[in-house]
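All protein chains but one are shown at their positions in the complex.
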Amino acid sequence: MRHLLSMEDLETDEILTLLTTAESMHDVQRREVKKLPTLRGRTIVNLFFEDSTRTRSSFEIAGKWLSADVINISGKGSSTSKGESLRDTVLTVAAMGVDGLVIRHHASGAARQVSQWVDASIVNAGDGMHEHPTQALLDAYTMRRALGDLAGRHVAIVGDLTHSRVLRSNLICLARLGARVTVVAPPTLMPSGIGTWAAAEGFETSYDLDAVLPSADAVMMLRVQRERMSGGFFPTPREYTVGYGLTRDRLRLLQDHTVICHPGPMNRGLEIAADAADAARSLILDQVSAGVAVRMSVLYHLLAGGSAEPAARAGAQRTGATTVHEGVS
Amino acid sequence: MTRPDIVVPPAGSDDEPGQTAPTSSSARVVMGSGDVSRALRRVAHEILERNKGAHGLVVLGIPTRGVALARRLVQVMAEVEGVTVPVGALDITMHRDDLRRQPVRAIEHTDIPAPGIDDRTVVLVDDVLFSGRTVRAALDSLADLGRPRAVRLAVLVDRGHRDLPIRADHVGKNLPTSSSERVQVLLSEHDGVDEVRISGGNR
Partner (left out) sequence: MSTATTLLVKGADLAGAGAGDLLVRDGVVVEVGSVSAPRDAEVIDADGLVALPGLVDLHTHLREPGREDAETIATGAAAAAVGGYTAILAMANTTPVTDTAEAAERIAELGARTGLVDVQPIGAVTKGLAGEELAELGLMARSRARVRVFSDDGHCVHDARVMRRALEYVRAFDGVISQHAQEPRLADGAACCHEGELSGRLGLPGWPGVAEEVIVARDVMLARHTGSRVHIAHVSTAGSVEVLRWARSQGVAVTAEVTPHHLLLTTDLLSGYDPTFKVNPPLRPAEDVEALRAALADGTIDAVATDHAPHARHDKEHAFVDAAFGMLGLETALPVVSEVMVASGLLDWAGVAQVMSVRPARIAGLAGHGRPLAVGEPANLTLVDPQAQVTVDRDASMSLSRNNPWHGRTLRGAVHATVLRGRPTVLKGALA
């Protein structure tokens, strides 16, 4: 695997391999010596054009626990009328000799564009409203640890769908793992073209949260920004909470085994009640802990290996000894 | 955009990555099923003798086939001493020194049994001892997990050609080979039969 730009880049078996590796990585977190030598000598730059202490620290710890050299660079927000072009910015960083570039940017598609300009392996840590693949992977990891195999499970994703990159990555990841997904939002917060999109990809849409919750095995609440109010997407926070918030009352609609997720940061009281966030069935803190393990897994799979093609494996020389393999000189 | 691949190498003798059982007619069997079980029995006795019993032992197999061998050794020891020695697995992928030379490998399972390894005598078990790099990686991996009182190495086959100053304490069979030959260990748990084969070579 060269880059992780989008969940579209991963087939089901690759997702499962990443999650399995993450389990081994998770064990490392519990040891006294939280260090593996695997990425020693590799340099990783966290190039964040958008602030995110949480995600950036998660990637930083992940790289450091694998013994990589990790550097954080805060990219200036570049626009056409001032400052460096995005291309110039990333070329400058890459010229310092970087193996892996973890990029978060406010613009959808930025990670893919960057991957065309530099040689390093690129991890998309969130590009605008487009995708956040490691978030989807850690969400899947966390849900699987709680629920087991996700095939046939019903996952409800609720909130500001239009502006959510977590949604887009999760839709792809959950589909590849065989889960059934229903997305819930008021009409103004559903992405354009969602009707044809849902029909094409096989997920459901609903405006009625109360109707969807009873059959859900997992409920994923997405953050709703209060700023969306000024865009006229919904009248008041109060009205949003009554219609689409995971309130204390709505907890009663859930089945006993149903779990609650949230990618964070949470607006307690807006999209999720404190009781829900702190409930025993809430996986929110598990998601954070899983984040490091999953990111270690991703960094491992992107950066540990060499560039040898699979076909060349058969001819790989054993260090210090020559072993002749069949058919290969 | 080319689809990236996560490569899962097929199971094979660990010192020779990526091999599958050959169907070459030049392979010759140097240990049959009876030879293997006798060798394991003797190794289990040797471990107990050296340790003066089963006290404080932890047996860790190096995946893939080292794990099955470890379990078999522990079973013999239980027959002899009436005690079940803790047994587990130690994946060494993350500590390999040749990661950059190949596509990324999937990680195997590490399972350290209940009492841990601190102050214990750890017996590492592998099927073939060749360059010694696998064992070096295992020692590094152990160092991250704790501080054993002692570490011993038991292997089914020692085929020579060490790159590092590493030696086995207990050897099922010494097999002098030329470096161009290939040694294959097949175990019934994985391959349906117990056998050690040698193939290839410039003859």
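Going by the order they are written in, the chains are A and B; count residues from 1 in each one.
Everything that follows uses one rule, which is that contacts are C-beta pairs under 8 Å (C-beta built on N, C-alpha and C of every residue); 3 or more make two chains touch, one makes a residue touch a chain.
Since we're looking at a predicted model, the values are computed, not measured.
**Student:** So there's a chain missing from this view; which of the remaining chains does it actually touch?
**Tutor:** A
**Student:** For the chain left out of this view, which of A:Leu39, A:Val93, A:Met129 or A:Met220 touches it?
**Tutor:** A:Met129
**Student:** Given that one chain is not shown, which residue among A:Ala107, A:Ala175, A:Leu253 or A:Val288 touches it?
**Tutor:** A:Ala107
**Student:** Taking the full complex into account, what residues of chain A touch the chain not shown?
**Tutor:** Counting over the whole complex, chain A touches the hidden chain at residues 78-80, 84-88, 105-110, 112-113, 127-131, 162, 165, 168, 191-194, 196-197, 200.
Just so it is clear, only the chains that are shown with their structure count from here on.
**Student:** Over in the complex, which chain B residues touch chain A? Could you list them?
**Tutor:** Checking each residue of chain B against chain A gives 1-9, 15-19, 22, 24, 91, 94-95, 97-107, 109-110, 130-131, 133, 140, 143-146, 161, 163, 179-182, 200, 202.
**Student:** With touch defined as at the start, can you tell me which chain A residues reach chain B in the complex?
**Tutor:** Contacts found on chain A: 1-3, 9-11, 13-14, 17-18, 20-21, 24, 27, 31-33, 35-38, 300-302, 304-306, 308-310, 313-314, 316-326.
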